[in-house]
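Single-structure report; data block below.
Note that one protein chain of the assembly has been removed; the remaining protein chains are unaltered in position.
We just call them A, B and C in the order they show up, numbering each chain from 1.
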Amino acid sequence: MTIEASRQERNAGRIRLGMVGGGQGAFIGAVHRIAARIDDQYELVAGALSSDPERAKASALELGITRSRAYGSFEEMAKAEAARPDGIEAVAIVTPNHMHAPAAKAFLDAGIHVICDKPLTLTVDEAKELVDLVDKTGKVFAVTHNYTGYPMIRQARAMVEKGELGEIRLVQAEYPQDWLTERAETTGSKQAEWRTDPKRSGAGGCIGDIGTHAYNLACFVSGLELDELLAQLTTFVEGRQLDDDVQILMRFKGGAKGMLWASQVAVGNENGLKLRIYGTKGGLEWTQADPNYLWFTRFGEPKQLLTRGGAGAWPEAARMTRVPAGHPEGYLEGFANIYAEAARAIIAARGGGKPDADILFPTVRDGLKGMQFIEAAVASSNAGNIWTKVG
Amino acid sequence: MTIEASRQERNAGRIRLGMVGGGQGAFIGAVHRIAARIDDQYELVAGALSSDPERAKASALELGITRSRAYGSFEEMAKAEAARPDGIEAVAIVTPNHMHAPAAKAFLDAGIHVICDKPLTLTVDEAKELVDLVDKTGKVFAVTHNYTGYPMIRQARAMVEKGELGEIRLVQAEYPQDWLTERAETTGSKQAEWRTDPKRSGAGGCIGDIGTHAYNLACFVSGLELDELLAQLTTFVEGRQLDDDVQILMRFKGGAKGMLWASQVAVGNENGLKLRIYGTKGGLEWTQADPNYLWFTRFGEPKQLLTRGGAGAWPEAARMTRVPAGHPEGYLEGFANIYAEAARAIIAARGGGKPDADILFPTVRDGLKGMQFIEAAVASSNAGNIWTKVG
Amino acid sequence: MTIEASRQERNAGRIRLGMVGGGQGAFIGAVHRIAARIDDQYELVAGALSSDPERAKASALELGITRSRAYGSFEEMAKAEAARPDGIEAVAIVTPNHMHAPAAKAFLDAGIHVICDKPLTLTVDEAKELVDLVDKTGKVFAVTHNYTGYPMIRQARAMVEKGELGEIRLVQAEYPQDWLTERAETTGSKQAEWRTDPKRSGAGGCIGDIGTHAYNLACFVSGLELDELLAQLTTFVEGRQLDDDVQILMRFKGGAKGMLWASQVAVGNENGLKLRIYGTKGGLEWTQADPNYLWFTRFGEPKQLLTRGGAGAWPEAARMTRVPAGHPEGYLEGFANIYAEAARAIIAARGGGKPDADILFPTVRDGLKGMQFIEAAVASSNAGNIWTKVG
Partner (left out) sequence: MTIEASRQERNAGRIRLGMVGGGQGAFIGAVHRIAARIDDQYELVAGALSSDPERAKASALELGITRSRAYGSFEEMAKAEAARPDGIEAVAIVTPNHMHAPAAKAFLDAGIHVICDKPLTLTVDEAKELVDLVDKTGKVFAVTHNYTGYPMIRQARAMVEKGELGEIRLVQAEYPQDWLTERAETTGSKQAEWRTDPKRSGAGGCIGDIGTHAYNLACFVSGLELDELLAQLTTFVEGRQLDDDVQILMRFKGGAKGMLWASQVAVGNENGLKLRIYGTKGGLEWTQADPNYLWFTRFGEPKQLLTRGGAGAWPEAARMTRVPAGHPEGYLEGFANIYAEAARAIIAARGGGKPDADILFPTVRDGLKGMQFIEAAVASSNAGNIWTKVG
């Protein structure tokens, strides 16, 4: 439990966090809030959760933010929070892309740290302005290229850095999806609408949404700098305004080469992010669908399966790990589901009401059944392996 | 984000939670705390975190529990909390097995809901007492057979229930591990010590630790009741006091049969929990190492890969799901790691101190790099796919 | 190409082979014939291919056996072939089980080597008689427990023998299928008919058909002798005369334990033969569906993927290998399909006839296309990576 351990500075007090965007119905806002809660180091205390002031406030109340800190706009929030003695220390910006830059500037100017979704801005110029502002203010600024948070990605990066692969020759990255195979932006998908709208997403569709993820990951692990690229962006779905498929050849500084493919129309792919890196001495392969595994081959030796928390894990991976080897990280969510179902029962009990019929979690009777199973198994075995009634 | 949605009753106020066991160095206590935080429905406010009173208190302070509610024993805690107007509503019991029953009784008697680790107790008699007490008090009592919380396990259960497999014939369950291949209990592993000690674990070693998990899961999904079993428990490691391998034949009520294998000495297995169920019309296969997948075959048709959140997911699975299809559930932990690293930087900034050198998260510069990549890709593509400098 | 090399004694002359059983419509006879041809060491020259004399002769002619050596019964064949100066040296017996013993005896008595399908006989007594007869006659007698022929199974056996796993503790074998999920024996499947008929299959159904395969493989690789077993044989399909599911606990001499599961009603399993062996120092896993791979873990080290012909392959595996690493063994069949399609065209050309419309193989035009592709690729690359027309 390395991460929990490293969190014990927490009693210095949770970080007071605000959020811009992420109101009702937004997917990524909820993900940010869960992520902030997992290690108990943040407390969400303020929000401007929607560009629609009414909705912003309603969303805030639902999330337990007090009325006075449920803001109608990020400008208002930046100003008010900066003025409070107990104002937020950090803000999470989880709006569509076009709002990232103005919001980030407002909070940096107000002396507040920023955690911002990707891609950073609509244009390179805006991004450069932000870099300058961060340099000037000295504030912390994190971009949630979340795939860099996976333990085995940390391991991969460390292995490349320590020379386990020799000199890098090839970087192959891909991120196929299929959710935009048909024209979802005209049939009610809010995500699809703004992701394919150049006003809110910028000049890149697929390239901005997931191509950047693959690129960021390729650089993060390989430690290489891209020198030049040659791209073929395609819009396969008629009427769509932005690219839905990206094919890129890459030349890195130092001579490595690579290919990057990202697609939103590759039927049968959910989130097929995959990274393969090959050097003069070894090769690495990682896929997001099996994030606990890293395949490593030294040239001329059998392939090894390195696992999060397993025998071949390095400290760089271990530091990012909450559960032991062999428990996929969904383990925590499975546990959380038991807690959540129990919470529904407990809340129902508060009011003396009847719990909902679909609540489902293992009860004391299941516990008893388990004990009866153990008892019968021990008895059967002790009696020379004979059939034994259970319960 | 079904789960987040269903949590919106939360502003009724978080459930005040206490914890027994789970102090410094304990693995499962930290897991319970994270699970309780993920959906923001519990607040940990009291604890008797160790059987050693000094350590209990130190652990509580580290976790942000106020001094007055950091108890030296669970008896003291049950009594004191029951007397407070803002006392805990629920307690999580995460001690070694022998403490489950006395602690659970104390809190049920005090009118407090219980969430208890498995196996429920040391003996069947203790378990029956708890069942009676729960019936009498009407309190909520959850046992953390956590594998029942996985979305695709919910799906599997629902599919069996709705008859998709026809009449069940075979239930094959297995849970191989290898962590006790050598005599770890004499070389300093605290886990190994109490897991192999009959005084603290009861009559079953492997059968009580992981055999019960496999059994619970088999019953949960199949909906079957075990009628009788025939067991061969073995202790392979010399000097060990409890079984480290379990082989069981099972006969279920209604005629289905099954096998259960659990082992702590099967070299190369981390947590190889696997469940396979076959009926007259179809078959299901699930493995914990790939929890987002459920394999389903209708007799005479091609095998289907059902994914959490994917095209074939049923409402019973969707209800337990926080992230969309294709993001393995480790996605949230990856995100949380970015937040955790940023928190380290923010906390360092609080004191004006220098952040640690090993802090690693994507910064505004990485964001800029992403924008430069998009810009170059769009430019290259628009210019007829030519090589284009990046940055 | 180790095997080809070792075959170079072949010009000593191919072994003259006869066959009993395996006429029109029989699956396993054709498999034996292909197996005998692959290394060009046998020539099929005589046959008693069916218990129906007419059909036996027709089948023989179809296979290119001359009329005078197309026999109506195995008795006749044994006698006649023994009398010929160019009589068969070996016979392959591929009948239903009940014919194995009488046929084998007839040929051994006639001084002819025997290759016999499994299970060996209907009863243990018959099997013992055969053992004695083999000892007396000194003839070669091979039983086609074909899974022992896989290169990675040879490797596994060698690794166990050399102590790579330490002392063996656990042997887990399974062989699930689903082809008898419904009552196929009454709906025209010839295979299903005799496999479920005690007169032709003996006392075991699933246990005799595939349980023996799993058992043979477990012993072959582990080198262990089974001491005692405890079995639960079940007939799930109503009206069926023999078992269709087998669950067995095993105790080996020396203290190892194991489980064996074989089933013909496990929906979704085609031929799920799998063997896992665990010792004090390491573990091995192999599945027939991926026969080119062997998973090996030394306790406390990362799992290794050993591949047929790959970096970690031992001589015992290499000796059984025809194609290099990374070509699954279906590679040869893929090649053979090209040859077979070309043969259809060549045979059609013989008679000046028109080849069938469905013949499909790469032609000289496909070869040209390949050259144009290479040419364009080289040209594009040499010109600085520009778009280049193909063809």
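In this text, contacts are C-beta pairs under 8 Å (C-beta built on N, C-alpha and C of every residue); 3 or more make two chains touch, one makes a residue touch a chain.
Please read all numbers here as calculations on a predicted model, not as lab measurements.
Between the chain not shown and the residues C:Leu233, C:Met259, C:Ile277 or C:Leu294, the one that touches is C:Leu233. Against the chain not displayed here, chain A makes contact via residues 165, 169-170, 172, 178, 181-182, 230, 232, 234, 236, 245, 247, 249, 257-259, 261, 263, 265-269, 276, 278-285, 295-299, 303, 384-385, 387. Summarising the interface, chain B meets the missing chain with residues 230, 249, 296, 300-307, 310-312, 385.
One rule holds in what follows: only the chains that are shown with their structure count from here on.
Taking the mean of each chain's C-alpha atoms as its centre, the chain lying closest to the overall protein C-alpha centroid is B. The geometric centre of chain A is 20 Å away from that of chain B, both derived from CA atoms. Per-chain CA centroids place chain B at a distance of 44 Å from chain C.
The distance from the centre of chain A to the centre of chain C, with each centre set as the mean of the Cα atoms, comes to 48 Å.
Residues of chain A in contact with at least two other chains: 230, 307, 310, 385.
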